[in-house]
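A protein chain is absent from this complex, but the other protein chains hold their places.
Each chain carries a letter (A and B) given by its place in the written order, and its residues are counted from 1.
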Amino acid sequence: MSTRIKDRLLYIIICAISFITLGILVWIMAYIITKGLPYISWEFLTTDYRGDREGILPSIVTTLYLIIISLSISTPIGIGTAIYLVEYSKPGKTIDVIRFAIVTLAGIPSIIYGLFGYMFFVIALNYGNSFLAGGMTISIMVLPTIIRTTEEALKAVPKSFREGSLALGATKLTTIIKIVLPSAIPGILAAIILSIGRIVGETAVLIFTLGTATGFPTSIMDSARTLSVHLYMLAKEGLSFEQAFATATVLLIITAFINFISSKIALNIKRFAMGSKN
Amino acid sequence: MQLNITKDMLNKKNLKKIGKKVFEKIVENIFLLFACISVICVALIIFYIFTKGSPAIFKIGLGHFLFGTKWAPTQGIYGILPMIVGSIYGTIGAVIVGTTIGLFTAIFMAEISPPWMVKIFRPAIQLLAGIPSVIYGFFGLLVIVPIIHKFYGGGGNSLLAVIIILSIMILPTLISISEISLRSVPKEYKEGSLALGATHIQTIFKVMIPAAKSGILTSIVLAAGRAMGETMAVILVAGNSPIMPTSLISRVRTLTANVAFEMSYASGLHREALFATGVVLFIFIMILNIVLNFIIKKAGASVK
Partner (left out) sequence: MKSDLQKIHTQNLDLFYGDTQALKDVSISLEEKKVTAFIGPSGCGKSTFLKTLNRMNDLVDNVKISGKVFLDNLNIYEKYDIVELRKRVGMVFQKPNPFPMSIYDNIAYGPRVHGIKSKSILNEIVEKSLKNAALWDEVKDRLKQNALGLSGGQQQRLCIARVLAVEPEVVLMDEPTSALDPLSTLKIEDLINELKKNYTIIIVTHNMQQAGRISDKTAFFLLGEIVEYGSTDKIFSVPEDKRTEDYITGRFG
């Protein structure tokens, strides 16, 4: 009898807590969007942040620039590393060191990246607060994400594809370029999308490296603020919560959109993996 | 005669082949070079953090720095014990709250909920993982902090606010990894237990959770790392007073907040002390990483 009551109770607790989890998400989303949406206007999205203008266009542009700069550095390096790890490496000391480095990079919190970027790129290399310093630091930060996701994608390519190509007399490199990489494209895309998500959401690194300047960026040596940094500055200054809510809403919409795309890609990968089984 | 011709042809072909082989080797080495960039980055990061951070520790004195309870840069006093304690309390609190909620949610998703509901939960949790930390901080600042103020007074910026925000932020890590490890428990275990007359709930708590132990532990350590390293969300809700927290509603400052909060105006020894705070944080994170590696290795060995 008592077992049954205990079971029932636990069952109810499990369900209740799960819905609390879901509720938290809904709460955060609903709170920010209902408060922020009324303040979003065409003007807000398309003007700069100066004088009495309160627009976020410079921050949108900055975010885009930063994504492009960081990914054009980290994507080739990350894919190259993943190819080496999956296709070439043999068990041994070298590989252990590389793997340990990647795990360590993944575990370093962003404030440490910020501190490092500040000491190394901003001060030691004298880049100042700039896209160059921010982009370099962010590239290192997203490197583990790109490497691991690409690695998974490469590993998911059936061995039989490689054997088939090699048995036809194709070289290893040809096989990688013509057979393995095309099959792994959805996974590599997923890696890029995940990295974009991290770049959009990052704050701590950028305050130290890219800085918080409000104008439109004109060169790679300029300081600027991304949407997340803008939101942080608005929240910290506490001057205009309307703008903060509106900025947060834009950020949330972008995040949701990125999530939507990456889950679509993940679905494709699943289908591909299943289709190639027979 | 015929032999000569074939030999000539072979030579020409050979040259081309050798060229191709050299090219392949070069490309392989380029990939290796790329792979080494991660190693170089880690080495650079460790080198810079430690060389810039350790001088201050020697100047201040290791004991004074680590165990000093007063942080007053204007008077030249640099003790970070309040921040160490703040970080540890915040992390432990968040892990306790987060693990409770996260594990129950994972159980729900893996064992109880109908498939259609999993299809709602999973993207929701992915979304939770994708929300920028500054938005959590903003939400905490405008919602959680006022609620705490209403019930307990004191402004609301507090250790409790930090714990609440951090536990929400680490939920996705806890839930997704625990769910995966619960799902990968062999069906035979579950069937065996049910066949002995155990109820579903008993089976979950007595058989499946112990079997998924290493995955759940992994998620907890990863989550602890995330909580300890979080900066922006914490700054916005913590109150940031460098004092020893005495209760859940005390204002606190974490190690991360200490670095980020004063960096913009610090100089001289003060700035070096902030770098040194980074060293301490880094060491805490490395310890968590080593624990994590240990768990994963142990789990791998038990599978074999």
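FYI, a contact is a pair of C-beta atoms (placed from the backbone, for glycine too) under 8 Å apart; a residue touches a chain by one contact, two chains touch by 3 or more.
Bear in mind that the values here come from a model prediction, so they are computed numbers and not experimental data.
Chemist: Using the touch definition from the top, which of A:Ile95, A:Ile123, A:Ile179 or A:Ile253 touches the missing chain?
Modeler: Reading the full complex, the residue touching the unseen chain is A:Ile179.
Chemist: Using the document's definition of touch, tell me which of A:Tyr39, A:Phe100 or A:Phe161 contacts the absent chain.
Modeler: A:Phe161
Chemist: Would you indicate which residue among A:Thr171, A:Thr212, A:Ser240 or A:Ser263 is in contact with the undisplayed chain?
Modeler: Within the whole complex, the residue contacting the unshown chain is A:Thr171.
Chemist: Which chain A residues touch the hidden chain?
Modeler: Against the left-out chain, chain A lists 90-91, 158, 160-171, 174, 178-179, 182-183, 272, 275-276, 278.
Simple rule for what comes next: only the chains that are shown with their structure count from here on.
Chemist: Between chain A and chain B, what is the gap in Å from one C-alpha centre to the other?
Modeler: 15
Chemist: Under the definition above, what is the set of chain A residues touching chain B in their complex?
Modeler: Contacts found on chain A: 3-4, 6-7, 10-11, 13-15, 17-18, 20-22, 24-25, 28-29, 31-32, 76-77, 80-81, 83-85, 87-89, 97-98, 101-105, 107-116, 118-120, 124, 140, 143-144, 147, 171-173, 197, 200-204, 207-208, 228-229, 231-232, 235-236, 241, 244, 248, 251-252, 255-256, 258-259, 263.
Chemist: In the complex of these two chains, what residues of chain B are touching chain A?
Modeler: Contact set of chain B toward chain A: 20, 23-24, 27-28, 30-39, 41-42, 44-45, 48-49, 52, 100-102, 104-105, 107-109, 112-113, 120-121, 123-128, 130-139, 141-143, 168, 171, 175, 199-202, 205, 225-226, 228-232, 235-236, 256, 259-260, 263, 275, 278, 281-282, 285-286, 288-289, 292-293.
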